[in-house]
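Complex shown without one protein chain; remaining protein chains in place.
Now for subunit A:
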């Protein structure tokens, strides 16, 4: 069976590294982007099973990124998880309004991270 591929989009290398570690240990293939624009470019080139994205990023933030992904015909059913430290509801709501599938709050627990991903992918 081929591995599930996860695109992680975050401007924090720390978070990217931690996601990478947790996800590869859980058997996922991980590709990384440091902002929404790079993430969008990657989606244009590679097939991805699920996206995990930060909200606050330079160049293109997470909200704009999700909006752009959803605007691409073939990514309308791609699960996108919003990764954010925002404890306030409004960023998450903005993310969902843009088309985000679910969310994960940093700092994340590895097991929960995997269970949330399993919640949104086949």
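In this section, a residue touches a chain if its C-beta (ideal position, glycine included) is under 8 Å from a C-beta of that chain, and two chains touch if they have at least 3 such contacts; residues count from 1.
In the analysis below, contacts and distances are computed from a predicted model.
> Select, from "Chaperone modulator CbpM", "(2Fe-2S)-binding protein", "Chemotaxis protein CheA" or "PadR family transcriptional regulator", the UniProt-recorded name of the complex's unshown chain.
"Chemotaxis protein CheA"
> Hey, which of A:8, A:68 or A:94 is the one touching the hidden chain?
A:68
> For subunit A, which positions touch the chain that isn't shown here?
Contacting residues on subunit A, toward the hidden partner: 11-15, 17-18, 21, 34, 36-38, 40-41, 56-61, 64, 67-68, 70-74, 76-80, 85, 87, 89, 96, 99-109, 112, 119-122.
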